[in-house]
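In this view, the complex is presented without one of its protein chains, the others remaining in place.
Presenting subunit A:
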Amino acid sequence: MDHSRKRRIRLVVAATAAMLLASALIWTSFSAGSDEKTAGQLLETARPGETYTLAGTVAPNSIVRERGVVWFRILDPHRRVSARVRYTGLVPDPFREGRGVMVKVQVGPGGLRGSVDTVFIAEKDSMITKCPSKFQVAPEELPRGAPEDLLRAAPST
C-alpha cells in the first residue's frame, strides 16, 4: 500500500472515531443534564422522578435545621413565589438567608403541581452557594464611625 493511501486511511479512521466519541459526548450531555429552573417554573412544570437544578435565593426566615436535615425555601428571582426544599448533607459555609444557591431537586412524595406546599427533595451534597465576594457591602453603606452604630469591630474579650 502506498504511503499517501495509508495516511488517508489512518485519517478517515481517526476522524470517524473522533466523530463517534463527540456524538456520544453530545448525546449523553443532553440526556444527563438537569434543567435549571426557577421556583415558579418548577412549581408549574416539575414532573415526579425528574431531576432539576433549582436556582434562586434563600428566602428570609425560612431555614430550619433538625438532626442533619435542613429545610428552607428558595425564592423565584422574577416572581413572588418560593419552593420548599428538604436538604440533607453538607451545607456550604456561605449558605444563609438571602444568598444565591443552586441545588439539584426532585418532586417529593405527594407533591402537587402548582402547590406552594410541594416539598422538593434535594440530592445529598448537591448545593452550590454563590461566592460571597459579590455581596460585599457597598462602600457608601459602610459605617461612618458614629458612636450610635456600636460597630466597634470586635469584642475586646
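Keep this in mind: a residue touches a chain if its C-beta (ideal position, glycine included) is under 8 Å from a C-beta of that chain, and two chains touch if they have at least 3 such contacts; residues count from 1.
Quick note on the criterion: contacts and distances are computed from a predicted model.
Chemist: According to its UniProt record, what is the protein name of the omitted chain, chosen from "Putative tricarboxylic transport membrane protein", "Glycosyltransferase", "4Fe-4S binding domain-containing protein" or "Cytochrome c-type biogenesis protein CcmF"?
Modeler: Spelling it out: the chain absent from the display is recorded in UniProt as "Cytochrome c-type biogenesis protein CcmF".
Chemist: Applying the definition given at the start, please give the residues of subunit A touching the unseen chain.
Modeler: The missing chain touches subunit A at positions 3, 7, 14, 21-22, 25-26, 28-30, 32-36, 53, 55, 65, 67-68, 88-94, 96, 102, 104, 125-126, 128-134, 136-139, 141-145, 147-157.
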